[in-house]
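Structure incoming, see below.
Just one protein chain is left out here, and the rest sit where they should.
Up next is chain A:
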Amino acid sequence: MAGATEETARGTAGGTAGEPGAPDVVVVGAGQGGVETVAALRARGFSGRITLVAEETALPYQRPPLSKGYLLGTVDRAGLELRPDDFFSALDIDLVRGDRAAGIDRDRRTVELDSGRELPYGRLVLATGSRPRRLPVAGADLEGVRTLRSLADADALRHRLTGGRELDVVVVGAGFLGLELAATARTLGHRVTVVEAAARVMSRAVTGAVSEHVAAEHRGQGVRVLTRREVVALHGGTGSEDPGHVRVVELDGGERLAADLVVAGIGALPNVELATAAGLLVGDGVIVDPRLRTSDPDVYAVGDCARFPSPWTGRHIRLESVQNASDQARRVAADILGETGPYTAVPWFWSEQYGLRLQMAGLTAGHDEAVVAGDPAAGRFSVFCFRAGRLTGVESVNRPADHGISRRLLASGTDLTPQDVARPGFDLRARAQQRPSPPAQHAQHAQHAQHAERPVHA
């Protein structure tokens, strides 16, 4: 080995007892947010004791492939892992698997686990994620009615979808998760119907242009997409069929869809029970301040479970994305190390359905003007969303360059106008390249400076 490596820095700073002065850190939840928190702490030289509590027994994994490649069979289990087996021990992180944080005693500053083990903390990070909403209709507890959140859920679904029989699959809810599931089930050769209560697919997340394009893609692939329709009940088998297994999905208006498998993708609820029981401020999510601290300054919350003040909307919001969980985790790790500051990262999200690459930069909800650039007919376009003349978000279909450049423009602030985008021949790449490209270091500092000074309102 040559040079001053991180390996050597870590080697001298270890010690299971923790360094004097460094707080004991306990992180609850070993998903995207929890794992990134502990990894970032060590990467930045944190020398205290770290315990990561994982309710699940599986090695911490990524969720995005669960509805995509893993279900399809193109990504294997090893490809899901956030980090390999020996990662945590090598970094002197105590990963407690298959045990659940059952309670927090804030006076004694301890977390109690189901096993009875007590973990003292100086700083506590809640990264408990979210769980699927269940269908609020009769028959929702029948066999064959499922949701998808965990690896176990995905394994069960994969078992059904790759069982060799062509199934009638009904997906309830046309959000990202539901549509990804529909695409995967269809690709695996099943008859798929999507039932959505709203007027169009992904209506809460994307503009009409993207919504229409994606719905058309599903229809073209042979999926039946029903909008403005609600599921009113699920029914089990009759006659010789198993009455305990779903066979029929009943819609408002009386239509009955045949179903061997029903998957609900109707949103998620933040896992806040631990925080509520501990007397922390909770709304739809654990409420945090700009530094991601809960109403107890020694307790942070990150990821799907956290409701944070967004500089992009001027309100408290909750986001369910890898970006949000990872960037919040890094912010909290820095905060614990004394590098305090607000969380201001540009939100972004991606989804894959069939070959479609959907990417969202910023937040487009609440825009008052949307301009399409590119070629929707050819399946390559972006929708630029403005509010009061200012760019707030960009949705891209098979235009990764637009997406990345938009993220950068949103981070640094941009004077891009709807008129610019509407001009014939508009090309964001050409525009981005026009800027003299300063040395990396300076570009970065300039970005940060602007970010801090500029209050952002969507």
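One rule holds for everything that comes next: contacts are C-beta pairs under 8 Å (C-beta built on N, C-alpha and C of every residue); 3 or more make two chains touch, one makes a residue touch a chain; residues count from 1.
As a working rule, contacts and distances are computed from a predicted model.
UniProt lists the omitted chain of the complex under the protein name "Ferredoxin, 2Fe-2S" (options: "ABC-type quaternary amine transporter", "Molybdopterin synthase sulfur carrier subunit", "Ferredoxin, 2Fe-2S" or "(2Fe-2S)-binding protein"). Contact with the undisplayed chain is limited, among A:Arg42, A:His213, A:His367 or A:Arg390, to A:Arg42.
Within the whole complex, the absent chain has one touching residue among A:Ala199, A:Ala401 or A:Ala422, and that is A:Ala401. Think of the hidden chain as still there; on chain A it touches residues 1-7, 39-40, 42-44, 62, 64-65, 83-84, 87, 91, 322-323, 326-327, 345-346, 348, 350, 352, 357, 359, 399-408, 411, 429, 432, 437-438, 440-441, 443-444, 447.
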